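A single protein chain has been omitted; all remaining protein chains appear in their positions.
Let's turn to subunit A:
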Amino acid sequence: MARVLINFAHPALEKSRVHQQLLAAIKGIKGITFNDLYEWYPDLDVDVAREQQLLERHDIILLQHPFYWYSAPAIIKQWMDLVLEHGWAYGHTGKALQGKYLGNVISAGSAESGYHPEGRHQYPVRDFLLPFSQTAVLCNMQYLAPYVIYGVHRMDIEDIRGVAQNYRNMLEQLRDDKLTPEALTRLTYMNEALQLPSQTR
């Protein structure tokens, strides 16, 4: 069984329709550690030792967050800046994360069609996530294909419930090694592995 850590970040979860449902769906799944960064560090003062210990105890690290300004909420950056220390995560002696997997779980407002050369955002989501994938490489980790939930602005509550259930299934499969992370690194989006429609509407 793979040990999965979800580092979650949403500065205003009380306003989020999607992530509230996602959290409700994955609540209490065995073998999965849920780490709510804004709840732990409302003053952005990240406890580095705690975070490093959590990373050491898990194989697959997922960053679950809304896709804000083509990136993650501020605390994820703060977390990366502080926790991924030189000599621990990277550098000659930095082998703590070697062989582990890193991935993003993202909700995006626009439909997938927006992330095309002709679309409003001009580039695919995967391109915007370059800082994450390269960070994984530098830290001797493998970057998983991102799991993207597109078009949340247009979803109604039924859509969201369906999306949340899919997310739960994905996590359970990851945990039970039915989805091998090794295989996931070769995909562009994790959605493909689950044969999910990447775009709900």
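Rule of thumb we're sticking to: contacts are C-beta pairs under 8 Å (C-beta built on N, C-alpha and C of every residue); 3 or more make two chains touch, one makes a residue touch a chain; residues count from 1.
Throughout what follows, contacts and distances are computed from a predicted model.
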item	value
Name of the absent chain as recorded in UniProt (options "Phosphoribosylformylglycinamidine synthase subunit PurQ", "ABC-type sugar transport system permease subunit", "Succinate dehydrogenase iron-sulfur subunit" or "Cation:proton antiporter")	"Cation:proton antiporter"
Sole residue of A:15, A:30 or A:92 that reaches the chain not shown, by the stated touch rule	A:15
Residues belonging to subunit A that touch the chain removed from view	10-16, 38-40, 42-43, 66, 68, 73, 109-110, 152-154
